[in-house]
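First the structure, then my questions, so here it is.
Omission of a single protein chain aside, the complex is shown with its protein chains in their original locations.
Coming up: chain A.
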């Protein structure tokens, strides 16, 4: 009898392909039938941030060996034939048409593309393209440019909110009436996703109006739809293959310039075209997290009970593709109980490369500000940081008043404090010194919304060899989605994992859930369970109607499906043998539409981080030495991959706290740290072992009822809640709070680099 794989430590189903180099990423596809025909593209990018291209000199490039085409802005529309994108796909597509305009919106924009016989010839010729511009001074300072309200958040909530207790006139009045007030301002520079795979695309036209695109995409359906509109094609004539993706983190949500350009060149040239961005181009052509300042004001009683929370932000809004930065959203508007709450997000339009959600898009910066301010409040009131948070624990949302579908944050604090040994901590800074190192500890709370998503589908096929295929066009960015689909299918059908083949990452499959917003798992699992339920019903229908079935003429209600076997009338048969008996290779069904939001509750994942750092007294260098995270993320589908996601999330927080920033040059609008030598991400030596615990409390109100075991289909994979981002939320604050505890120095401007500590040490 197979044991359900749900919640166990399961190796990735694609692990073997990944460790042998056999997994094909977008840049590895060969277009086998047309390999000899393959042409290679290379982009040329702008060296001003705002203005108009007056002339691009392509003569030298065109004369260069192997060069087939040079496309230079502004291309006449007939050549590349790219069009605007409207409707649903517009939110996931760059708003300007690449190369068909002379306007320059940011430093590093694609302004020309060379296509040649080999990648080296294309790259070489691209270096020979020169441009002249009518440049205008770029808008680069969020402080100086006009501020505009951010507008609704990605989930549609207002970006500005003012909730006041009866009789309270304003948030300022509420703060003024509080015994203790903490006010703090925070700043962070531009950050980047830095997926290890540079964006790569291969475009192969099968017919003049039909193309297959190989590219990494987090929302395959929207990406393909955007491509169809960009290319002026029917949606069904674009097929996107996105099987192995070298990291997403938000940068592969958007249809940027590269993919449409490669496809347009392939069409115009009549040959398959591959375009791979350089690492440097990745920094300007595939998005970043906007830089921002935040101000948090907390008013509390002497015991630390919150009376007022105010959280304001000012972030950049790139003049082209822009993620609406609302960092108080899902942090200050949800985390603590408070009678007076004010959140507000402002933006300043800048001539800077397009931005996009980056892992914990609002929540990572927002929680850094709020959770640092809470630490300051703990110090101001003398209340232990964990006790302070429990004292302000919310059982209903402070902004909407609604209860949570499932919330065990208090347990996260308790379990985490226990594992970490929090009780032995001294609240006094610089209490622990060992040689040149000052040791300190800190903690912080993580919260991340769990959005319910609908409109997607999965298909389950039962085959006559007793295997099953589960198909849904979601994307696996390294999250373990492929394995999750297999596990959910195996549980739903009650068959061993090895007999389930997952299929994802191809828009010819049923439209799958987007790999965004930590929602891929909880959006996909109900689809798989439902498709399995439907296919079991269909199997029974075949059993009672088809020639060759021992149950022909019986009533479907009298059959019971259990663990891959149909039972009824004293007979039993595996689905494979039944299918063989009726002369069928396989039967498949899709999930039914549905899964509408459940009114009256809100959904979040939660977590508590505990961190120890040591800071060198002489150099100001900070090293993270211990880290414990306890996460309340609903049902765990694959303990192994889930832990990796949470650990990876925490390590993103180490980068946020200590390493990552790209400086925007105010005069030129250039992002100055755009190489992997200048933009530092954590490496192995920066990372201690990360202790992660998952509470594993299913959240059935998010995914649908767990069932009572009376159904034929297994429902053991329901109740999951997203966990891809929660590790990144507030882990930077825990580190900053530990640095304060070690040194007595509060750094509100991340990353906490040695120069910010050394002068005070």
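Points worth noting:
As a convention for this text, a contact is a pair of C-beta atoms (placed from the backbone, for glycine too) under 8 Å apart; a residue touches a chain by one contact, two chains touch by 3 or more; residues count from 1.
Going forward, contacts and distances are computed from a predicted model.
A chain of this complex does not appear here, and its UniProt-recorded name among "Anti-sigma regulatory factor", "Urease accessory protein UreG", "Xanthine dehydrogenase YagT iron-sulfur-binding subunit" or "STAS domain-containing protein" is "Xanthine dehydrogenase YagT iron-sulfur-binding subunit". Here one chain is not drawn; of A:245, A:334 or A:509, the residue touching it is A:245. Within the set A:64, A:355, A:673 or A:741, the residue that contacts the chain not displayed is A:64. Checked against the hidden chain, the listed residues A:73, A:128 or A:262 yield one contact partner: A:128.
From the set A:25, A:186 or A:205, the residue in touch with the chain omitted from the display is A:25, counting the whole complex.
Within the set A:641, A:657, A:726 or A:757, the residue that contacts the chain not displayed is A:641.
Interface residues of chain A facing the missing partner chain: 11-12, 14-25, 27-28, 30, 44-45, 47, 64-66, 108, 118-121, 123-124, 126-130, 193-198, 244-247, 249, 276, 278-280, 477-480, 640-641, 643-645, 647-648, 651-652, 675-677, 681-690.
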